[in-house]
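Only one protein chain is missing; all other protein chains are in place.
After this line comes chain A, so read on.
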Amino acid sequence: MAKAKALIITGNGTNCEMEAAHACRLGGFDEARIAHISDLLSGEIRLDDFHFLNLTGGFLDGDDLGSAKAQANRLRYAKTQGGNEHLFEQLQRFIDDGKLVLGVCNGFQLLVKMGLLPGFANNGRQQVATLTFNDSGRFQDRWVYLKNNTASNCIFTRGVEKGLYLPIRHGEGKFVVDGTETLERIEKGNLAVLVYSDPAYTSATMEFPLNPNGSVNAIAGISSESGRIMGLMPHPEAFVNRIQHPRWTRENLPEDGDGLVLFRNAADYVKNDF
């Protein structure tokens, strides 16, 4: 069994790298390396040497052209030094090798805008969905209940019985699609892994603030058909210990936070398959 190695990319406004690395280590990764995007472009660090890629939250390029747009453009055009390889080709190879990618918040926006999520087979890298401004028109920091789709084959949410309670922190988190066909394909393929729900995790909701942004079908997170790429607006890395919960001083909670399961599943998968 190889050492399980996680990579967290930072730079140009990425913010959540430290807590993501912490969550990876708690989840069981032997190594959680924080790398600046310039380390990848300079060739000093290569995606090939890792098993789990974290695209974390933040404000890539200030969300200036719409969230994550400038980074999607950078990854598409920027070449790594030394080789004539585009960074995107490294990423494609990483995915083809059966490795794992988790995009949280800004990272989810990036995966969607690069066409990697939902990333239908035989669809190239065409962008069919997006994340846009919350219906409230405001950035929101609040906690949400996420009902888990137990029929999904997503690696990250394996074993989650009912749902997860996690914080969202975004201004552009409203998930929308380019048409009903895409939405049907997402729903039928059980790609909508997490939906905003009531506190008992019984049903999806469009009601603010339970659904904080007005996402279509209350979608908070989706996965690829392979189950190995997942994107979600809520922050699993922000709830790995009970004292990160907003009501830890009044409720009896287990020591581990709800978000840890995603990282633990990722580590288990890597250890079993690589």
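Throughout what follows, a residue touches a chain if its C-beta (ideal position, glycine included) is under 8 Å from a C-beta of that chain, and two chains touch if they have at least 3 such contacts; residues count from 1.
Please note the rule applied: contacts and distances are computed from a predicted model.
Student: Would you mind picking the UniProt name of the chain not drawn here, from "Thiol-disulfide isomerase or thioredoxin", "Phosphoribosylformylglycinamidine synthase subunit PurL", "TldD/PmbA family protein" or "Response regulator"?
Tutor: Matching "Thiol-disulfide isomerase or thioredoxin", "Phosphoribosylformylglycinamidine synthase subunit PurL", "TldD/PmbA family protein" or "Response regulator" to the record, the invisible chain is "Phosphoribosylformylglycinamidine synthase subunit PurL".
Student: Of the residues A:His51, A:Arg158 or A:His235, which one touches the chain left out of the display?
Tutor: In the full complex, the listed residue that touches the missing chain is A:His235.
Student: Where the complex has a chain not shown, which of A:Lys3, A:Arg125, A:Arg142 or A:Lys162 is the residue touching it?
Tutor: The one listed residue touching the chain not shown is A:Arg142.
Student: In the full complex, which of A:Val177, A:Ile219, A:Leu232 or A:Val270 touches the chain missing from this view?
Tutor: A:Val177
Student: Which one, A:Gly57, A:Gly107, A:Gly163 or A:Gly231, makes contact with the chain that was left out?
Tutor: Selected residue, touching the omitted chain: A:Gly57.
Student: So which bits of chain A touch the chain we can't see?
Tutor: That gives, for chain A, the contact residues 10-16, 18-19, 22-23, 36, 38, 42, 57-59, 61-66, 69-70, 72-74, 76-78, 113, 127-130, 132-143, 167, 169, 176-178, 214, 235, 237-238, 240, 243-244, 246-247, 249-250.
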